[in-house]
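For this depiction, one protein chain was excluded, whereas all remaining protein chains were kept in their positions.
On to chain A.
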Amino acid sequence: MAKSIDVSDLDIYYGDFLAVEGVNMHIKARSVTAFIGPSGCGKSTVLRSLNRMHEVIPGAHVQGKVTVDGQSLYDSAVDPVAVRRQIGMVFQRPNPFPTMSIYENVLAGNRLNSKKMKKTEADDIVERSLKGANLWNEVKDRLDKPGMGLSGGQQQRLCIARAIAVEPQVLLMDEPCSALDPISTSAIEDLIHELKSDYTIVIVTHNMQQAARVSDETGFFNLKAAGQPGHLVEFNATPKMFANPDNEATEAYISGRFG
């Protein structure tokens, strides 16, 4: 069910401001693709344009083409809500719904879309998703407690469980570990490795070791200069990217000579 994504000549705007320019890439199905680069270079913006979350911000729009298995995302007949049902997202800060219990949080995607389901079916989805997010053993005895009562790392895994409960085809992760300690981070990286067999995963990260550890392919974004739009510098297989990149700027960034 995983799908591949093709991006061609993508320009992304906030109002009149061109934030990212001329992105071309092919994201393979059932693989992990990492976006790295300095702050403000548009990694998250590109990520958010992949499931049309970008346009939630007033004035934001894109030019160019994003196709998921041949279907153009920005076609005028495409319903953004339908896109987001297939392409899930995990955010930088854990954001469980404060009014809902752990159980309800996992089911939020189904329940909020008023999908009718039996109790056993719902229980199944909750257990499967929480197991998928490596959280089941920690919370199975307190599923009716508020999701906000969990620790930061557990909340983030709860958000991942919530995202995979609707069985998306692609999972976008926007710096999912930046607010977490090393142990929770490692739990989530393990999780990414497991999820890879079922989902196409795109992850934005500031942590280069993390990109090297989890990803199959890496895209490096950079700014030409301050005030200039961000652009994709290099897109390559991760081992090549970190051992022998084609571009000098990539090597400088990865080896820590700038940024």
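In this text, a residue touches a chain if its C-beta (ideal position, glycine included) is under 8 Å from a C-beta of that chain, and two chains touch if they have at least 3 such contacts; residues count from 1.
The working rule: contacts and distances are computed from a predicted model.
K.L.:
Suppose you had to identify the omitted chain by its UniProt name; would it be "RNA polymerase sigma factor", "Hydrogenase", "NADH-quinone oxidoreductase subunit K" or "Phosphate transport system permease protein PstA"?
P.N.:
"Phosphate transport system permease protein PstA"
K.L.:
Touching the absent chain in the whole complex: find that residue among A:Lys43, A:Arg84 or A:Arg157.
P.N.:
With A:Lys43, A:Arg84 or A:Arg157 as choices, the missing chain is touched by A:Arg84.
K.L.:
Tell me which of A:Val23, A:Met53, A:Val68 or A:Leu223 is the one touching the absent chain.
P.N.:
Only one of A:Val23, A:Met53, A:Val68 or A:Leu223 touches the chain omitted from view, namely A:Met53.
K.L.:
Identify the residue among A:Val7, A:Val68 or A:Val166 that touches the chain left out of the display.
P.N.:
Here the residue in touch with the unshown chain is A:Val166.
K.L.:
Residue by residue, what part of chain A touches the chain that was omitted?
P.N.:
Missing-chain contacts on chain A: residues 51, 53, 56, 58, 81-86, 88-89, 91, 93, 95-99, 108-109, 111-114, 142, 145-146, 148-149, 159, 162-163, 166.
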